[in-house]
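A single protein chain has been removed from this complex, and every other one stays in its place.
By written order: A and B. Residues from 1 in each chain.
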Amino acid sequence: MKKIIFAIAFLIFFSFLMFSAINMRSFGDPVISEMDDYFIENAQKETGSNNVVTSIVFDYRGFDTLGEATVLFTAVVGIVALFRGVK
Amino acid sequence: MNEMSKIVRTVANFVYGFIIIFGFYIIVHGHLTPGGGFQGGAVAASAFALILVSYGTINSQKFLKKDILSLFESFGLTLFILLAFSGLGITFFYNFLANSGNWFGNTAVIGINPGDMNTGGLIPLMNIAVGLEVLSALGVIVLIMAKAAEFTKKKENS
Partner (left out) sequence: MIDNLPYIAVGLFVGLGVYTLMYKKNLIKIAIGVCLIENGVNLFLITLGYRKGAIAPIYTMAPSGQSMVLPTPQALTLTSIVIGIATTALILSVAMMIYKHYGTLDTDEVRRLRG
């Protein structure tokens, strides 16, 4: 009984994924791109670096990078605490 | 794990310096070429994994110590937070060194150009801080899991 419910649920989920992947908008045509056009135009003048992706990660959205560094630090603290009794 | 043969150890001795220098090259030129702090830190941490695999767990603990790597990781994260607070006169994370003429302060040529390393403002300093933190964090993870793999092994019945 449990196996039939699992199989039906998985088939419904997988058909939903395939149906929405086929009916997505066409590949290579972003519709809304005003924020990224502003970044491509003005990143060299305001930050002074040639790499637009680095200037987004560290200057325009630096707060997300702070959160990510904290997540990596917390993971290392968790692993050191888990293996504390190993000589 | 045990150590490997003489050929593997000799080649690992020779290649280890090149991998570390390549990782630092990717970190420092983060504002001109594709790369940056996270990518360069991951490349340089693979040199630690090479030493660990080719020399065994017990012999490599004389060379890679866990306490010094942990100190570097805390130092990197503290330096990143101090750099974020240093422009607090106007806003949080303000790039006050860009286009100003001081350290890392030249103006970049608009358009396509071969890169000038002296530009960028606060971005190369942040790249070095994050690269130091990612290098040490991945090194500590690999060292502790290799030491704990001996501890959690089940004893074989003879």
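Just so we're on the same page, contacts are C-beta pairs under 8 Å (C-beta built on N, C-alpha and C of every residue); 3 or more make two chains touch, one makes a residue touch a chain.
From a predicted model like this one, the values you see are computed outputs, not experimental measurements.
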Worksheet item: Wait, the hidden chain, what does it touch out of the ones we have here?
Response: A, B
Worksheet entry | Residue ranges of chain B at the interface with the undisplayed chain | 32-34, 38, 111-115, 134, 138, 141, 145, 148-149, 151-152, 154
Item to complete: In the full complex, which bits of chain A touch the chain not displayed? Write them out.
Response: 6, 10, 13-14, 17-18, 20-22, 24, 26-30, 33, 35-36, 39-40, 44, 50-53, 56-57, 61, 64-65, 67-68, 71-72, 74-75, 78-79, 82-83
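Please note the rule applied: only the chains that are shown with their structure count from here on.
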Item to complete: Measure off the straight-line distance from the CA centroid of chain A to the CA centroid of chain B, and report it in whole Å.
Response: 22
Practice prompt. Name, in rising order, each residue of chain A that touches chain B in their complex.
Written response: 44-51, 53-55, 57-59, 62-63, 65-66, 69-70, 72-73, 75-76, 79-80, 83, 86
Worksheet item: Which residues of chain B touch chain A in the complex?
Response: 30-34, 36, 70, 73, 77, 80-81, 84, 92-93, 95, 98-99, 105-108, 110-111, 113, 115, 119-123, 126-127, 130, 133-134, 137, 140-141, 144-145, 147-148, 151
